[in-house]
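Here it is, the structure in full.
The complex appears here without one of its protein chains, the remainder shown in place.
A, B and C label the chains in the order they appear, each numbered from 1.
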Amino acid sequence: MTDPVLQVETVLQVQDLRVIHPGPVTALDGLSFELAPGQVLGLVGESGSGKSAAALALLGLHRGTPTRVEGAVLLHRPDRPALDLNRASDTELRTVRGPELAMVFQEPLTSLDPYRRVGTQIATAYRLHTGASRADARQRTVEVLERVGIDPKRARDYPHQFSGGMRQRVLIAMALALRPRVLVADEPTTALDVTVQAQILRLLDELRAETGMALVLVSHDVGVVGGLAAEVVVLRQGRAVERGATGALLGRPEHPYTRALLEAVPRLDAPLPERDAPAADDVLVEVEGLRVDFGSVRALRGVDLTVRRGETLGIVGESGSGKSTLGRTLVRLQDPSSGVVRFEGADLASWRGGELRRRRRELQMVFQDPTSSLNPRRLIGDSVAEPLRVRGERDEAKLRAEVVGLLERVGLTSDHADRHPHQLSGGQRQRAAIARALILRPKLIVCDEPVSALDVTTQAQVVGLLRELREEFDLTLVFIAHDLAVVRSVSDRVAVMRQGEIVETLAAAKLTEPQHAYTRALLDAVPRL
Amino acid sequence: AGSSSSASSSDAFSAANCQGGTLRVLDSAKNTKGFDPAVLYTSGGGAIPRLLFRTLTTRQSVAGTNGTKVVPDLATDTGTPSQNATVWTYHLKSGLKYADGTPITAADIKYGVERSFSPQLAGGPPYLRDWLVGGADYQGPYGGGTTDLASIATPDPSTIVFHLRKSEGDFPYLAAETQFAPVPKAKDTGKEYNADPVSSGPYSIAGFTKGKELDLVRNSYWSRSTDQQRLACPDRIDISLGLSSAVINQRLSASVGQDANAITTDTSLDAPTLARVSADPALKKRVVTGKFPQIFYLAFDLKKAPFDNQLVREALSYAVDRTALVNAEGGTQLAVPSTTFTPESLTAAHQDYDYFPAGATGNPTKAKQLLAQAGHPNGITVPLAYDTDDVNTGAPAATALQQAFAKAGITLQLQPLSDADFNSTVNTPATQPALTLTSWGADWPSGGPFLTPIFDGRQIVTGGGNFNLAQYNDPAVNAQIDKINQITDYTAAQQQWAALDAQLGKLALTVPLYEEATSVLYGSHVKNAYLDQWRGWYDIASVSVK
Amino acid sequence: MSGHVTLTSTEPGAAVESAAALPTGAQRPAGGAAGVWARRGGRAAAVTVGLLVLVALTAPWLAALEGQDPNSFHDTLLNSATGGSPNGTFGGISAQHWLGVEPTTGRDLFARLVYGARVSLGVALGATLGQLLLGLLVGLAAGLADGRRGGRWVDALLSRVTDLALALPTFFFSIALLAVVPQSFPRPLLLGLILTGLGWAPIARIVRAETRVLREREYVAAAVLTGAGSWRIARREILPGLVAPVATYTAIVIPQNMVAEAGLSFLGLGVRPPTSSWGQMLSTSTTWFQVDPTYVLVPALTLLVCVLAFAGLGEALRVAFDPKSPVPAHTRRGRRKQAAGKKGEAR
Partner (left out) sequence: MIRFLLRRLLGAVAVLLALAALSYLLFYAMPGDPAQLACGKGCTAPQLAQVRHALGTDQPVLRQFWTFLTTLALGHGFSTGPSTVWCSAPCLGYSYQSNESVTQMLLDRLPVDVSLALGAAAIWLLLGIGTGLYAALRPGRLRDRVVNAVILTLGSTPVFVMALLLLMGACVWLQLLPFPNYVPLTEDPAQWAQNLLLPWLAIALVSAAGYTRLTRAGVLETLNQDHIRTLRAYGYPERRIVLRHAVRGALPTVVTVAAMDIGMVLAGAVFTETMFGLPGLGKLAVESASTVDLPVVCGITLLAGALIVVANTVADLLHAALDPRVRI
């Protein structure tokens, strides 16, 4: 409200917005703000604070679901009366979605139509509102893909052929194609590595400047928001606890919650905790000449790697560089095209039958996409308890206690155990997935971007938890992340990947003094507060 | 019996002026076997085959009792018997031609008969093998051993002489079968002849899709001058094969468009259509009825207990509820109860008797009493085999029997058999069930073919194809059969057969149940549609659409 | 960043929950049987199916209540001169014969209908159950067999066996089998077995295809990592995802099985007379539809009710197993009120 521009012209006006999920769960409890063209509003808050609920409500996307929305979302358009999205007819809503209001979703993996080529999806959305010719639409598709850093040749690929980050960029490209007046971006860069993240943020900023697009930037990453947003609203339990100009708010936070949020942000220059370096000769996992090909796509091109017992090995690298593939191969979910993975000296490929089933409990993985890694038809509690049940645990009371205990350790409550995955926020799902991986007390956990969907406080908790467990259970971690600060804070060593190869491996403490130019570039791209 | 209500349609009919138009025939039979005169098994030349093949003799084409008479066709008379009816001589009319214009000779008829002996062309009636001298061992003209049957002589192109093993006064009737149709040796393609036989009748095949349709067109070499039995009114006859009987009845009752010119040669009205017809005078006018001399009966295997005991057989005869059976068949218009083996419709050879009067709905008390007498005071349990493919006589009749017998303490275990199964199981003595629900019809209207296969002990064949289900073999009866066969006077012979039937009836070798009546609808433009008494069906050769 | 975050210090996870006030499980859509029951359509369907089964079980008592049995002929109720059609209106409905009598035999239709339920439901349900079990088993096994360790061969073998079962011309083989198997073998059981043997393959194919899609989900990978065997993964992770397509297909298959029994009975290959079944009643009655509509309507309507009930059940099952489906009926009224309220507001 401090920005004078707001009084001059307003494009989006939100009044006392409330989102009530059946239950009832009040996910958003009275949010109000105004947005002028070219303005960026940051919406930050911990996981489950109602950010996504708000974002969806801005486009009227709760319509047709059991969720109830109260309050008003007024879209102001030149020469026309303001449109309250909450009361607009379906047709009115349809005409403004896209050209006026566009959205980038939090779940990049599932938000694209699996049956259509990514290029087609962008082009169709564009043509739908502009009536452009096929050729023009194709032209525009090429443009926006280039802008988000995807080779336009890959426009003919299907979503499942893209890595998580690439899919997210496609979603952004789709929004950009239409030059909307307001873009709601729900965690637009969670799945992206820092270089791409920087590129995307720069892009959003340019567009804002060029076209006067207003932006609602939803993120738990105060760094991301801080770099772009003029004004920030801090959400907690669905309520705005603090709001104000970014600089002021981040510089002198008033509310203790905001302060906690800020303090939890990992920094590259923070001192590293003292830790005994694991013995270099106690090798738990050894990877030699690992190659994985998907048809003609060569995801891994000869990776050599050792993971020492008890250490945390961080893996960073650009989107699509093969991090997830490497992770999956380490836990034997993916068979190598050539090369070996040895676990405690034994070739993983040599495990068979009962031995395989027993031993693979020692290897766990937390998947990149929390949405698809939980069975949508089972309750969270069941999913988390499943590994114990598989191991033969039958005592329900004990199971329940164990599950609830672990859920609480990752910051969930027993109540969440009785919900289905779609009734949790993205971050809550990720935490449930972490709890599931931990419950068996494995020797090795591969965490594929385990905290990218989490707000900084939860992130800090989870990282802390992982660290504690590591000590407690002599756990070895492979920690895949694009956030260099997080990686640095948890890891003993960091491997940097690029295009299916490991370009260098460094001790965490030495991360700020890399040898390789690529690592250097990564470091430079980290947003700073 | 016989044609009843054809009067209305024959009003404007004139044989002299009936030619033209297309007659449609809607049949449920598929005729996938085609029309090979050697393989066909017909009575009096059948319906469609009679349009294609002329035979030495044929049935007389008139309504009423005279329709059971045999008359000359290719031959000048019905045959001259000699030496106790063991040698039969025929002379051909002059000017007879095939549809391709070549003349018909006696040698062609001899060849036609001969080829019916080939194992490749099996399927025709068994009489020739049994009757002709040397028939039992003859293998037909196709290679292997003798290719010529010496007992058929053709002293000149228009004379043919048959030498029989025994006296057969009924030979002229047999000579009406399609095996006596001429086949030009040069055109014989063996097994493939069935698709396109050379016609000697008033029509020839213009198009034939097995299982689907047969189109007949006029044979220009045929003329009424040499054929008194066929009117051949329509110019074309289009026969649809393999239709569902429900559809046929619907189409005939609707009689719309082309169907106004339609008849059927094999689909009797079913009970529901009959119920509908009875309520609709307009439809009723287009119904004709007739009867094929055929008896539905229970056959006992006398070699199997408890039917070796006549008292048990009598008990079953008393227990029968013929009203329920008739209803199951579709009521009184479709079936008539019969207490005699030779049915009433085989008029000449019929003699009324009812030795075990069951009344209209059975006499279970008497049946129980007889069973007790036979040593079964607590009743009996017996299997009953029946043919499931026979929609009428199968399940409905069997369940009707089951219900009626239950009242008399007779438990029937139903044993449904599919057609092929039924034929090979029942007609092979080794596998034959003790009790069978079956039927028997005459190959020609005479007591001979009606009674001989059923009661002649020498007709018991063990290999299969046995019809003497009782396996009854009484030398005295056998001798009596031989004696009647020598009689060449039709009426005299029939009286003897009737007497024989009445005599055999006392033994309760079978339980006669009912005879079927045929009731058919025809299209509204069809004329001269009547059912003859020989076959109980149309003679298509006399039906007109003009 | 502070060196060590205690897990209980900020405790945002717990704090999030204003929802903590709500009763546990209130927002959990009832799944499975309870879920079916919780929905109005599902309850109606379940009650109907239950009633039909009850009719089958109590057939002798029901017939006794009417005072008839299914096999007795009543010649006096028929008009022999008009094809054996029943005397009186509406197919001979009377106080003695609640649904009239069968033409040409005079057997009581009500008694035949209730007894027929035994065969029809027994064969159809039995066969469907068999098809489901076999189809699921083979489909899951083939779908889960992966490229490794000869899995491809397992898949290829099972798929070819499925192809073989599909390639058997159903009707044709039923005829042969029914003829070949000895008469002494109980017919309804045989019918059930034959229908099972010839009908499991489509289910197997659907299940295999679905399974191949589902097994690529990451939650399946997660389950693999727990060391669960294929069987457990199939049961716990894949099966719930198969409920929708399989329930839908099953709802189609049950009436098909009933009709198949009818077709075979029609050809005299099904149950042996005088046993009645709905299918057999329908097929013998169709030609009577112009003369005695009651005779046709009795089995036709029964079959229809049955089909609708099973379809309803299938739909309810599908909905119940869909976690995102709308809330069950008992809360629906409330929602409708809300909707009305909203409309009012909009004006």
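Just so it is clear, a residue touches a chain if its C-beta (ideal position, glycine included) is under 8 Å from a C-beta of that chain, and two chains touch if they have at least 3 such contacts.
Being a predicted model, the structure only gives us computed values, none of them experimental.
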Next on the checklist: List the neighbours, among the chains on screen, of the chain that has been left out.
Outcome noted: A, B, C
Item to check | Touch with the omitted chain, as defined above, among B:Gln459, B:Gln480 or B:Ser524 | outcome: B:Gln459
Checklist outcome for this item: Across C:Val53, C:Ile252 or C:Leu297, the one contacting the chain not displayed is C:Ile252
Checklist entry - Residue-wise, where is chain C in contact with the chain that is not depicted? => result 156, 159-160, 163-164, 166-173, 175-177, 179-180, 201-202, 205-206, 209-210, 212-213, 216, 244-245, 248-249, 251-252, 255, 258-259, 262-263, 266, 279, 282-283, 286-287, 303-304, 307-308, 311, 314-315, 318, 322, 324-326
Checklist entry - At which residues does chain B meet the chain that is not included here? => result 30, 32-34, 36, 41, 115, 118-127, 129-130, 136, 139-142, 188-192, 194-195, 209-213, 240-244, 246-247, 250-251, 254, 256-259, 389, 417-421, 423-425, 427-428, 453, 459, 461-465, 467
Next on the checklist: Give me the chain A residues in contact with the hidden chain, please.
Outcome noted: 59, 61, 90, 93-99, 102-103, 105, 107, 110-115, 125, 128-129, 158, 160, 171, 174, 178, 371
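Criterion: only the chains that are shown with their structure count from here on.
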Next on the checklist: Nearest whole angstrom, what separates the Cα centre of chain A from the Cα centre of chain B?
Outcome noted: 87
Checklist outcome for this item: Taking each chain's mean CA coordinate, chain B and chain C are separated, in whole Å, by 49
Checklist entry - Which residues does chain B have that touch at least 2 chains other than itself? => result none
Next on the checklist: Which positions in chain A are in touch with at least two other chains?
Outcome noted: none
Item to check | Of chain B, residues touching chain C in the complex | outcome: 246, 269-276, 278-279, 321, 323-324, 326-334, 361, 388-389, 394-396, 398-400, 402-404, 414-416, 418, 421
Checklist entry - What does chain C use to touch chain A in their complex? => result 1-7, 10-20, 22, 24-29, 31, 148-149, 217-219, 221-229, 232, 236-237, 240-241, 321-324, 326-327, 331, 335, 338, 345-346
Checklist entry - chain B touches which residues of chain C in the complex? => result 71-73, 75, 78-85, 103-106, 175, 179, 183, 267-269, 272-274, 286-288, 290-292
